[in-house]
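The complex appears here minus one protein chain, its other protein chains still in place.
Per-chain numbering from 1; labels A, B, C, D and E assigned in written order.
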Amino acid sequence: MDYQGDHAWILTSSALVLFMTPGLAFFYGGMVRSKNMLGMLMQNFFSMGLISVIWGVVGFSLAFGNFGDGGLLGDFEFAWMRDLFDPSSGARPALDMIYQATFAIITPALITGAIADRMRFSAWVWFLGLWSILVYSPVAHWVFGGGWMAKMGALDFAGGAVVHINAGAAALAAVIILGKRKGWPKTAMPPHMLPWTLLGAGILWFGWFGFNAGSAGLANGQAVQAFVNTNMAAAAAMLGWLAVERLKDGHATTLGAASGAVAGLVAITPCAGFVSGMSPFYIGAAAGVICYLAIQLKFKLQYDDSLDVVGVHLVGGLVGSLLLGFFADDVVNALGQYAAVDGVFTGGGWGLFKDQAVASFATFGYSFAMSAIILLGLKAVLPKGIRVTEDEEDQGLDLTQHAEVSYALGDMGSMARE
Amino acid sequence: MDYQGDHAWILTSSALVLFMTPGLAFFYGGMVRSKNMLGMLMQNFFSMGLISVIWGVVGFSLAFGNFGDGGLLGDFEFAWMRDLFDPSSGARPALDMIYQATFAIITPALITGAIADRMRFSAWVWFLGLWSILVYSPVAHWVFGGGWMAKMGALDFAGGAVVHINAGAAALAAVIILGKRKGWPKTAMPPHMLPWTLLGAGILWFGWFGFNAGSAGLANGQAVQAFVNTNMAAAAAMLGWLAVERLKDGHATTLGAASGAVAGLVAITPCAGFVSGMSPFYIGAAAGVICYLAIQLKFKLQYDDSLDVVGVHLVGGLVGSLLLGFFADDVVNALGQYAAVDGVFTGGGWGLFKDQAVASFATFGYSFAMSAIILLGLKAVLPKGIRVTEDEEDQGLDLTQHAEVSYALGDMGSMARE
Amino acid sequence: MDYQGDHAWILTSSALVLFMTPGLAFFYGGMVRSKNMLGMLMQNFFSMGLISVIWGVVGFSLAFGNFGDGGLLGDFEFAWMRDLFDPSSGARPALDMIYQATFAIITPALITGAIADRMRFSAWVWFLGLWSILVYSPVAHWVFGGGWMAKMGALDFAGGAVVHINAGAAALAAVIILGKRKGWPKTAMPPHMLPWTLLGAGILWFGWFGFNAGSAGLANGQAVQAFVNTNMAAAAAMLGWLAVERLKDGHATTLGAASGAVAGLVAITPCAGFVSGMSPFYIGAAAGVICYLAIQLKFKLQYDDSLDVVGVHLVGGLVGSLLLGFFADDVVNALGQYAAVDGVFTGGGWGLFKDQAVASFATFGYSFAMSAIILLGLKAVLPKGIRVTEDEEDQGLDLTQHAEVSYALGDMGSMARE
Amino acid sequence: MKLVTAIIKPHKLDDVKASLGEVGVAGMTVSEVRGFGRQRGHTETYRGAEYTVDFVPKVRVEVVVDDGDAAKVVEAIAGAARTDKIGDGKVWVTPVESITRIRTGEAGADAL
Amino acid sequence: MKLVTAIIKPHKLDDVKASLGEVGVAGMTVSEVRGFGRQRGHTETYRGAEYTVDFVPKVRVEVVVDDGDAAKVVEAIAGAARTDKIGDGKVWVTPVESITRIRTGEAGADAL
Partner (left out) sequence: MKLVTAIIKPHKLDDVKASLGEVGVAGMTVSEVRGFGRQRGHTETYRGAEYTVDFVPKVRVEVVVDDGDAAKVVEAIAGAARTDKIGDGKVWVTPVESITRIRTGEAGADAL
């Protein structure tokens, strides 16, 4: 069989997923105060730089080396970009490497929404690199790399656990250790420019097709099913979120539409190539409603998860990973590289659900603990710590971390070149 | 033959067309006043939510069920996402469903440009859903679903009638029933942020390749020809619009460049896979000039088609659908699933032109009448009617419909959390 | 062999590269002062209009006609869109034409960054058209069209010389002839909205996958390698630029991250399908550091290369083209349509490097001279010259060239319709 | 010389400008401000959190006039800016000791 | 009538508003301004070029009050806006000859 059609789709998907990180930057960026806009963009764009390099040098090998060993970690088989270029398969290993690179980039980028407005940029640089090696690569190995979770029988089509629970758990650890933004929750910190957020949501939705349908690895029927499920879950979650918002707050908001869609995309991620029929609507709608309710928790529990990474990614990831235990459909499954398996509603009993629960909580536990250790270590070691000073927080990350401002629209120019 | 290459292209095209709706939101959003920015974005993004669900549940089946019956409407064959997943064809029915979903989403979204700044959001929700079922699905069946128009011999490659004449006719009905914006045409209502409009135009141009070249259904020569024609018509229309603008108003404007390109993209839509050689230049240039002239009509006839949906989509759709009767080329046609047929200039006589005219006016008539009926019905039935109050119009849709503001760039924070 | 998979990838790549021009418009647009935003957008978008038409009518034929003649210029074989549609190959000539059209569009658009804020729009229109025919088509023929450079043995995978050195040399000629912006370098002219620049950088990175990996012409292993190299070079260059910036200026900036990534993308362009392993990291890092240093030159040499087209594209293009002489790897080369050849570091000796140097400087020399001739000619011939008046420069291009403004966010409406 | 300062509703600016033109005022300076008073502000909601904003957008109009014209100008502004709804704003008058036209150096009434 | 004008730090606006409420002030007008003084501005860097910006964001608060209330209002503002750091700003008082409420035409203290 020719591979060109599959290559075309996975190349396209890689580009789409890479584009999600700028999308995420703007999705988040619109929600922060204007003085922190560039700080937010930078934390995300920088991940495209640093993680690409780390992934090529060692990260991919740690995640995908020793493939299918049922173990805890890969090896150095592909380190330093070795052995990726195999002409006979059209360089398939290199294709897998770069496609997975885009996942490695966006996963820690998700955390930036939680820690918005208060982390030193240099601390972020260290955290990003260490987290990718110590948390992302191992967890990716467990499932995507054929490690212990895959062997156990847990399913994760495109990263409900590897990406979303993982990043969400890290986000929770980070906001606890970093502490609240100055003034939160008394001071109002409304979004400075929601159109950015909507633009970002549009890019995310667009790119997520590559994320989920690309995870089939081929341009086959499973890819089509994953594509369909992705779109339908996003749609249903938008409606779910808006419905409850309208009931509770009296208005359907654009931020709600964007947030709901993202919640649905998160929840369908682990399920995309494994469910069929009306299932994506049910999973999406559940995610929309549950995530809306989950983000209200932070006010009760008093942790400043600034842009609701816990509420959307951790909770949404859990919703999807666990519901897969109910909705999995072996007719679709069978197309992929995985064993065909059914869920509770599809006559497969509770077996899959149990595996999903174990995988979800193991991911949560490892990521939370390890992220906390990294951050506490950095706090102890970095001369200026991990958080900006109060004065810097007042002035904003743009000026203090990057010596730039986002907007200079006025007519009044008074600036001197040194 | 393997299907992966075709799948890769149609999956990509589906993503591209889905991305057009956010693009459209920003294309329009930049043109409204800043107080209505989010209202515009929301009407468009919401279509991605609501129509996806409706399309999966019933819309696709009403349009594509009973395929090729030469009749008026599909059936419930594919309702509730039934029978879409067929592994042997790589889930081709599901692929067709999701590709067509993106068309179903953007078509009513086109109408938002006409009704900008004054429709209640809840009325929009109702209109959107009803219109999709009562107008879009039937008309899509007539042509795309092998209904009476297809049987008659009318051609519509990617939706000159189904999408553009259809939405344009609905827009005309809507502005007549809704009435003018407060103050129009005396009060100036200039665009609040043209860069959004240009960004949107860029996204639309990009996505339109999926719209037109994807409509070949395969990654074949017809797709290539459609891609070429799409780009060349957009380009020629931009030049045409700018030339007449420069002559009449003294300046070539960026809004004109964006509008001209869109006019060309609209006009080439029905023709994309059916014409060849220099034809896209002629069709595009004609659309650029004619649409520019057409948008001046609203001041004469005093209907407030706020962002010129009638002038660009209805007129542009008519230009393309009718010119296809002149330029159709059976060498290109022959590649597709349609009968090979020539136009007036290519030695085919007036037969095709007549079919095109019948199809265009039938679409116009049905859509105009049915849209009017829906709106008048909603006006009578909805407790608060379909239009915001004068006070709400003054305050803007962002605040009154969604309790949000678009821009909070200032340093002066004075907001209290409840 | 089926061609659908390859078609799918090249169609996708064509769309991606076309989308780069809007991306470039915003990348540049964010850096100019707000009164010139639309002027910048317009110069770029207009290239999509004018060059598409010129390319279809004559440009493609001049560049790719007489393919492989080892000479200086193509012929009129494909002029007026002739002979592009060949059903048996899936219209491959048409596919090549449209893919290359997107390169022809963006190359002159790169120049707009140098001449920002001061060129008359009508002069830009003339320059754009003439430059495309007199400079771009010939130079494209030399390498891409199998002209003398290709015959000599010089390599240019996706346009290090044809696109970047070519545009950079023209930019240098243009800023010398146009002169400095009023007030430069004393008056501060900081970016008016960096988020646009970051958005543009995100779109450019995304689109560049089509630019480089699409240049393989097929969805094969070389395309994969080019994709990998593209991403890795962009990443390494971002890190390189930020590192030196941090050392020299004390801060890592978001503009630096965006600029560094673009510098890496430029430098890898000629190399993308020809190098392997860790090479993209070295090439990227070198480009990041060298381009950062190169942009400081303009203050020393007092030429107002407003947004650093010379520093990034000319210098980055040279870095990539020359380093290819060191890093070329015949294992990857062998996959393409080119002869397998190694560089200095890969055991191939200095032969390739010499060819690269000759090709680079020939491109520079021809483009610089010819661009100067065109501009001086236009200056002499155009009634109002090529530069706006001082007053127009003060008021900005948006108002004076296009009768529009970019931002109207305020509440204070006072505008009268005529 | 007097400085007449008015705080008005943004959409009344054109009417005020026209009305000032009618009483012979040839120049003025305007700016965007936010007002707090009897007129209620609005509420915004983001992800379930509700915010109240008490300030409402207003426009400040400043006109320097000859002593004798002040009353007339106040009247012209007040007349044109009135909508009879809460929040129409205020007009106040303060003394100006001298005024100069920068371009010519003219002072007093000639500077207007 | 007096016009009390204060230039304050932007984030103190809510405190000032509250404090004015306590002394019975029911209306005010605020606007965004830039201040220059002892407080240092900041530095920005773009592609290696360094720029200094001397102006810092401030908010101007304007309140028209009865003659007798001016001192109290000045005190209320100054008390609420103080952070004891450079750049806290100024409050000054200027005379107002007349004031009108546009909606009703009321003048003097009734217009406030």
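In the analysis below, a residue touches a chain if its C-beta (ideal position, glycine included) is under 8 Å from a C-beta of that chain, and two chains touch if they have at least 3 such contacts.
Because the structure is predicted, anything quoted here is derived from the model rather than measured.
J.: May I ask you to list the residues on chain B that touch the chain which is not drawn?
T.: Where chain B meets the chain not shown: residues 188, 190-191, 245, 248-251, 253, 255-256, 259, 292, 295-296, 299, 308.
J.: Which residues does chain D use to touch the chain missing from this display?
T.: On the side of chain D, residues 1, 3, 17, 26-31, 64, 94-103, 105, 111 touch the unshown chain.
J.: What is the set of chain E residues that contact the non-displayed chain in the whole complex?
T.: For chain E, the residues touching the absent chain are 2, 6-8, 31-38, 54-55, 58, 60, 74, 77-78, 81-95.
Assume only the chains that are shown with their structure count from here on.
J.: From the centre of chain A, which other chain's Cα mean sits the farthest off?
T.: When every chain centre is compared against chain A, the largest gap points to D.
J.: Can you check which chain pair, A-E or A-B, has more C-beta pairs in contact?
T.: A-B
J.: List the centre-to-centre spacing of chain A and chain E in whole Å, with centres computed as mean CA coordinates.
T.: 45
J.: Mind pulling the residue numbers of chain E that touch at least two other chains?
T.: 11, 17, 30, 44-46, 49-51
J.: Give the residues of chain B that touch two or more other chains, as numbers and ranges in rising order.
T.: Within chain B, the residues that touch at least two other chains are 2, 4-6, 8-9, 12, 199, 403-405, 407, 409, 412-417.
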